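Have a look at this one.
As you look at this complex, bear in mind that one protein chain is not there, while each of the others sits in place.
Right after this comes subunit A.
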Amino acid sequence: MTRAATTRPRGPVAVHGSRASFARYVADAQARGALVVQPRMGFSDPALMRAGLRATRDAAEAVVGTLTIDSYTRVGDELSAVRALNEDHSLNGYPISSLSPHTSRWVLDGVRDPSFPVQVRHGSARPQRIVAALAALGLDATEGGPVSYCLPYGRTPLADSVRNWQQACEFLASLRATGAEPHLETFGGCMLGQLCPPGLLVALSALEALFFHRAGLRSISLSYAQQTNSEQDVHAIRALRRLAAELLPDTEWHIVLYTYMGLYPRSREGALELLERSAELAVEGGAARLIVKTVAEAHRIPTVAENVEALRVASAAARDAHRTAAADGTHRSPAEAPPVSDNPVYAEARALIDAVLGLDADLGRALLTAFARGYLDVPYCLHPDNAGRTRSYIDDAGRLTWSEIGSMPIGPVARSSGRLTARGLFDALSFVQSRHDNHFLAPTAPTAAPPGRPRPLAGLSGGTPRR
């Protein structure tokens, strides 16, 4: 295998001449009432990657393809990625910067076109090489952010991540000169996958979108990950839409929802049920795109067939939700969403955003100061640059709520948390999993733990989305 020659972002590349764009594809689908569905999928075998893209392309009415990058490449350890490839050892994703561009062009040839955009998903706090590699292939859609791709996923200092993401965003924005409209999705709506209350998720997603906008990008999606309570989740998606309208002038934007990113139901029925709820949530909240989870999520990396099934199920559930809303007369176009005056998620997110923006005219510096002072503080995050003074819990109504706010400027919380135990954490982490498994898994099933005991250690692998 030949390593990519590119070591840093080069100038704009000629292949970006097409007027067809990621944002246009999503907007067209939304206008005709179709939810765009997208898998999380990446294989190190180029033939399997190509087969996977081809299969997902035809899985539903409106699909975006995904190249998920392996975790060696994500942390910048391309040497290990190349070594594994040379030893025929499968990786947990597509090593885009270690395979030759010739190979990657073959993977995409005749698969990616204006009716099937392909997005690169990675999770790197040092994204420059990945962004250069995807641009060299004529791709122009990816995801991430200076905070969301740093704090949950390692030890890269936040200041380095902000600088790295500034460079990556400016490079992507420079592709606009070729006639392309590069697209960047925030990952800020998914800090650690679960147990981060929606107000902070929405604030981080909106702040990262503003970071992209200030770097020159004009095609942006704002993410939000399904949490524990659907009413709260609808508030969150609508809050994000209002913030996007307020913060991102002259920009094509949409909301992308992630099907639940925490511990996923182990039963097939429970897994599909949660997926369908997320598709309905996307329709109700006004998200344009949904990134799905499969029935294999709780167990292993899904196969192509399992991804295809998830896309089909989610697309059908969204179509049904659209029909039901239309029949009930409750269907609204995104432009005529209900008022958000009584939206607690918006109020909390707006308070956090205003506090951050008031710290410094430069958003990168403002984010660094905000984390240093604990104005932004992600619960349970172990990163050295996160203050670590906040805690959350799931209340009696199933809402994700603060128990400790540390120094965040969001007003006092009513409940002081007791001592957090492993059991208490495990119950909170598996709240959604249990809710959707309970109908389908007998408590005596062989995979279940004895009552009163936490399940096996490795059951916690679903807590974050990165492999």
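Definition applied: a residue touches a chain if its C-beta (ideal position, glycine included) is under 8 Å from a C-beta of that chain, and two chains touch if they have at least 3 such contacts; residues count from 1.
Quick note on the criterion: contacts and distances are computed from a predicted model.
**Student:** Just by its UniProt name, which of "histidine kinase", "Amino acid ABC transporter membrane protein 1, PAAT family", "Methylaspartate mutase" or "Lipid II isoglutaminyl synthase (glutamine-hydrolyzing) subunit MurT" is the chain not shown in this complex?
**Tutor:** Looking only at the record, the undisplayed chain corresponds to "Methylaspartate mutase".
**Student:** Of A:S71, A:T294 or A:Q433, which sits in contact with the chain we cannot see?
**Tutor:** If we include the chain that is not displayed, A:S71 is the one touching it.
**Student:** Identify the residue among A:A27, A:L48 or A:L425 that touches the chain left out of the display.
**Tutor:** A:L425
**Student:** Even though one chain is hidden, which residues of subunit A still touch it in the full complex?
**Tutor:** These residues of subunit A touch the chain that is not shown: 71-72, 74-75, 77, 80, 84, 89-92, 123, 152-155, 192-194, 263, 300-301, 380-384, 386, 388, 420-423, 425-426, 429, 449, 453-458, 460-461, 463-464, 466-467.
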